[in-house]
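One protein chain omitted, others in place.
Order of writing sets the chain letters: A and B. Residues in each chain are counted from 1.
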Amino acid sequence: MERPAAIRLEAVEKRFGASTAVAGIDLTIGEGEFFSLLGPSGCGKTTLLRMMAGFENPSSGRIAIGGADMTGVPPYERPVNMMFQSYALFPHMSVADNVAFGLKQDGVPRPEIARRVAEALDLVRMGDFGRRRPHQLSGGQRQRVALARCLVKRPKVLLLDEPLSALDKKLREQTQFELVNIQEKVGITFVMVTHDQEEAMTMSSRIAVMDHGRILQVGRPHEVYEYPANRFVADFIGTANFFPGTVLGDGGGFAADGLAGPLTVSGDLPPGPATVMVRPEKLVMGREAPAGAVNVLSGTVAEIAYLGDVSIYHVRLASGALVLATAANLRHSAEPGLTWDDRVFLSWHPANAVVLR
Amino acid sequence: MRRPVFLLSALSFGYAFLYAPIVLLVAWSFNESRVANVWGGFSVKWYGELLRNEQFLEAAWLSLQVAATSATAALALGTLSALALVRFGRFRGRWLFSGLIAAPLVMPEVILGLALLLLFVALEDLTGWPDGRGFVTITIAHTTVGLAYATVVVRSRLAQMDRSLEEAAMDLGARPVKVFLVVTLPVIAPALAAAWLLAFTLSLDDVVVASFVTGPGASTLPIEVFASVRLGVSPQVNALGTLIVVAVAAIIFTAWRLAGRRKP
Partner (left out) sequence: MRTAGWRRDWGRRLVVALPFLWLGLFFLVPLLIVGKISLSETRSGIPPYEPLFEIADGALVQVRASLANFALLFEDDLYVGAYFQSLTIAGLSTLACLLIGYPMALGIARARPERRSILLLLVILPFWTSFLIRVYAWMGILKDEGLLNALLLGLGLIDQPLIILNTDAAVYIGIVYSYLPFMVLPLYASLEKLDPFLLEAAADLGAPPWRAFLAVTLPLSAPGIVAGSMLVFVPAVGEYVIPDLLGGGDTLMMGKALWDVFAQNRDWPAAAALAVAMLAALALPMALFHHLQARLDGEERA
């Protein structure tokens, strides 16, 4: 028999008065996944998370956790635990008491509580901090205690609300790996809300990109990045160059607005208006027109953003449009290669572009 | 900073204004002479007389009992009101409810005193309770006023509290009542203490409302003091005032030190 999905949302909607925060969402999250809800602020991802936790009730639709219908079930009766953005550690209790809190509510006998608390704290490498109070801990330490407090209850699903937003960059990177490792070790389904696409890409097994209460695309990081379903997703994740125009039928290629010649696109596409999307790192850049290449554009370097490992070149075409191209700084030399006002040629292989409608 | 001189002198004047009578009170309480502005030498005889004054002592005892009882009742009811106003969002009758809670804060005491007396008279007429006025009626009156103040204090702390603490507790399996007892109350504890003390002080200090609703034989300390000072100079009252100032200063100082140690 097939195991039920960790979480299943059917036609879930949430309205606050006249405004709709979440509009008709269908989603299935499998067991053991590290799933991210990604989107700009106000897109409804936090509302969705809170509905899974039980702090909001859907205006319509069903939520099932582990196969059991959870509509109307209050948070203290759900097999789900949430790690809050502010960590929400009880200030008047020690670290150990904080972690033990959930177990006490379940009526777990004392010796077992002590054992499981120690186990959970060791898992997050806070084993020596049992007697401390939250105000004596740093931000990163508090977060680990909050995580231990959730994990100790062995929930079916762990919900994380922007877990890394309060941390500085270095700590964030470190914690990203820690979280993924813990998830793999423990095997619990994680559902994370974030507005940081790098974070979502690094940590998740699957991502749902949301905007204005709707899910625009669900897929693995690779899929969402290389094969975005629409313009919003393409633009939200990473950087993109867009060439709006028309697909000409019968192998005529793609007539891009403002460009001289047609572009070559791969695949058998029905004619009609569309947009060709190319990621900056897929563009090949050089001082001379590449021989025998298709999709060649020429322009001048208007801006260079030097990031150390890569440089982003803003190239202005004859039509006035700006195209972004990324090139790794392969050579360790003080002299830059291309520089401002240089004349360059850009090209890409048709298979590296995506046609969006 | 701009104009520190002006603000500094305003503050100094203000504090001097506030504390001059208190300082004088303390000075006079040790004055041998009855006449306030003639220094007759240092003496503690007024304190002695005060402690032998049966009337004052009895009244003080009654006042303390009323204050403690009404403060506790006011805190309980005030916490419930604060909870309703801060956590329950829009509910039926909220406008009336918040109006009723806020009104005693600004209502003149004479009106409150008269109104409650009329109520007690009517109730006694109708049902036989309260049987005569005294401890019970004063306590009820003070609870009603204290309730309004307690609500303000608790409410402000409750509103500032991080709601995700309560959500986290629920998420971890605690039912709402448990959450309130185990998470909310401890976190707002300082506000609860402050609210109790506030209601206690107001009760201990009230002369107008108590005068209206009291009955024969039940005299509170403020009523006795008021009667005494209306007649003229009463050095025992200076001594009493000084004792109160010292007691309050000691309590506030201790509370402040405790609060300082609690903070991260």
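Heads up, the rule we're going with is that a contact is a pair of C-beta atoms (placed from the backbone, for glycine too) under 8 Å apart; a residue touches a chain by one contact, two chains touch by 3 or more.
On a predicted model such as this, the values are computed, not experimentally measured, just so you know.
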In the whole complex, not just what's shown, which of B:41, B:99 or B:216 touches the removed chain?
B:99
Considering the whole complex, which of B:64, B:193 or B:244 touches the chain not shown?
B:244
Sole residue of B:57, B:193 or B:207 that reaches the chain not shown, by the stated touch rule:
B:207
Which residues does chain B use to touch the chain missing from this display?
1-3, 6-8, 10-11, 13-15, 17-22, 24-25, 28, 35-37, 77-78, 80-81, 83-86, 88-89, 91, 93, 95, 97-112, 114-116, 118-119, 121-122, 125, 140-141, 143-144, 147, 151, 155, 159, 175-177, 197, 201, 204-205, 207-208, 222, 225-226, 229-230, 233-234, 237-238, 240-241, 244-245, 248-249, 252, 256
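Following the convention adopted for this analysis, only the chains that are shown with their structure count from here on.
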In whole angstrom, how far does the Cα centroid of chain A sit from the Cα centroid of chain B?
55
In the complex of these two chains, what residues of chain A are touching chain B?
53-55, 74-77, 80-82, 84-86, 88, 90-92, 101-102, 105-106, 135-136, 149, 153
Chain A partner, complex, touching residues on chain B are 162, 164-165, 167-175, 178, 183, 186-187, 264
